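A protein chain is absent from this complex, but the other protein chains hold their places.
Labels run A, B and C following the written order; every chain starts at residue 1.
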């Protein structure tokens, strides 16, 4: 047997391997080049959370469309809540996502709301038990600005074989937060005027914040184009406000549990803080409970 | 002599006195009723700082017009600076303002800039040596909304007899601030994103703030209609950030020395903090000096 | 400048002759449905006043032109969201066309923006024309008095034929309720929009609600009912006092566009048979409403 006959299969294997392993090695912040290169990998599932009419007008090839509103629903009069486990797990399965699928979230990135919709869905999928979830940096806006390929296909997926199971350590309830005031680092991710108590949303009962919380607005994670700021800026902000101890217990909250997903994502997924939970009920639930303490007009 | 002949002059005097003394007893925050009642008192001078074309279209009866830009000028490449003493004192004199005149500043109140233009001129007049300066609460907007009388006269004043003399303790220079870092309470009156260092104006050389400063945005002094917030809110914010010691040394700054006049006014003039100076050069001067220290990405 | 070049379909009909001919007879063009819906409340004389004075100025001012769906967003209250794709004709762009006229009720229910969850079909990427056929937009050449008369209408069973249930619970629930309840009675996710107190030219007030009761068009079945805001003095300013106001109820069967597979009602018998708040009951009837409303009351039996 000629040498090449023995070597060729090894070469083929060697060349083929990196493609598979790179798809599996999903960055948390996915750039458009990575997605263009790996989007067709069967281990990757691209989930576009824009409205169906926007999706139909053009999307990342291979993407499926599951609108944001399917991932975060109104429940018990609270906005942006996790669906019931049963429905969430079915949604994940129907989206063709297995526990080990590398999921890339794509959506608009025009406003802070758009930007944290991406991280909120990432949080939801991690909660649902999906191991690898990344967010497209700059969202579909960047994909489009970079003149990457577009598809207008129906964007359907075959349901996954198995169901995932919930990963509850990412979620904090009101009682958890109450028990941790003064003990864990509670991060208020709203804008400083909300933290300080000079502004509040109409559906939040009282102005102010959870006592002893610190302020790190999720709006400050992103550039004005909707991309993540450079890593050294994100790291410095996290260190400056949350501290450098990555094992510290951290709870993030906002008004409805949407904004807070921004710093949950950066702290937990990107910077490697190991114990970060999001309080899904957030101020909308907290401020409505007259027994839950709140402070305002100070920074400390 | 009949009784009434002896009593009448006393009655007249008794009735006349309150009018004079109330004019002299100028509130720092003047409401439209007060101004309507006392505006014609010869001890009062109403200074409207809007543009001449706005002034001509209708103004508080008796007001004179001295545009904001005459009170705060560009000097040494810094915006919103005090004019040279010689010019400022001449401007005060030409405006018919004596040392003891009760001056009421009137202007627009649409934006934060409009609102702090009022307090900046109040600071400038106090600096110029005028003893009593008040600001019309809600500005001309409120006067107009309250359907108070309007005049379209030329709004001219005879020059004052004497010149005032500058009251330098209201003004801090860069060296003063440098010497007080960590010693006095330095209040950054910009919005929190500027304080934290995620935003900056193009003409400010570096993002961030003076080390150990605290944040109390002047934008938060005013309601969205441009009036001062209720006294208990202003007091609570001041106590929460600056502290309750009214003798403490306080330095206020912002980007150009305009915004900062808002909290200078509330702290020094309204709430009675006794030692409040404004750093007129502010970040525009500070950040341009590579030797002046700055910090960012923390709140402390 | 001609502001609405396709207000008369004959322009587009020069090429699209069949569609234009159909469209002339369609409910989108004639808006006859609006007249049919309210007419039984009028005396003969009032019907004349309505047809002459109210209908052309109010109801019919809303009729769609070709361009309202294929070139620009329709103008609602004089305001339009503008061209769809510069000056190009567009086959369909429901979120900018259907959604504007049907944006008070169905569209925001469908997307979840009215509160609650998006309709399961929207979640799966389906939009208006995926269920509503082209012939609903353009008509099919026949004339109907209202959309109820159309043959080709969306139907749950077309895609979800009975008998394909996978769980025993679904099978037995469908077997027991199938002929008595509409699909939406159980599979609507939650509150939908109800409009109250319409006065001619002054608009109505809207509140979320969820109301189960007899379908006035098919009183044997119970379905989701929506309040239609015609009140006794709706047309008073036009001199119409609706002499036969009580001929029609104020509640009408509706398909709230917030379909969800699992709801409280699919999960528990008690949610209907014990907790009866969702049902139209005498004590919650609209004050001063039509006398016909009482006929829609249908409260389920207790299980015990």
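The rule is short, and it goes like this: a contact is a pair of C-beta atoms (placed from the backbone, for glycine too) under 8 Å apart; a residue touches a chain by one contact, two chains touch by 3 or more.
Quick caveat, the model's predicted, so the values are computed rather than measured.
*Asks:* Considering all chains of the complex, which shown ones does the missing chain contact?
*Replies:* If we consider the entire complex, the absent chain touches B.
*Asks:* Taking the entire complex into account, which one of B:55, B:196, B:228 or B:253 touches the absent chain?
*Replies:* Of these options, the touching residue for the absent chain is B:55.
*Asks:* Determine which one of B:86, B:175 or B:232 touches the chain that has been left out.
*Replies:* Reading the full complex, the residue touching the unseen chain is B:86.
*Asks:* Just one of B:69, B:230, B:243 or B:272 touches the chain that is missing; which is it?
*Replies:* B:69
*Asks:* Identify the residues of subunit B touching the omitted chain, counting contacts across the whole complex.
*Replies:* Interface with the chain not displayed, on the subunit B side: 51-56, 64-67, 69-70, 73-74, 83-84, 86-87, 91, 94, 154-156.
Basically, only the chains that are shown with their structure count from here on.
*Asks:* By mean C-alpha position, what chain is farthest away from subunit B?
*Replies:* C
*Asks:* Can you name the chain whose C-alpha mean lies closest to the mean of all the C-alpha atoms?
*Replies:* Chain A is the most central one.
*Asks:* Could you state the distance in Å from the CA-based centre of subunit A to that of subunit B?
*Replies:* The answer is 46 Å.
*Asks:* How many angstrom lie between the CA centroids of subunit A and subunit C, rounded to a whole number?
*Replies:* Result: the chain centres lie 37 Å from each other.
*Asks:* Could you say which residues in subunit C touch two or more other chains, in rising order?
*Replies:* Residues of subunit C touching two or more partner chains: there are none.
*Asks:* Residue numbers in subunit B touching 2 or more other chains?
*Replies:* In subunit B, no residue touches at least two other chains, as defined above.
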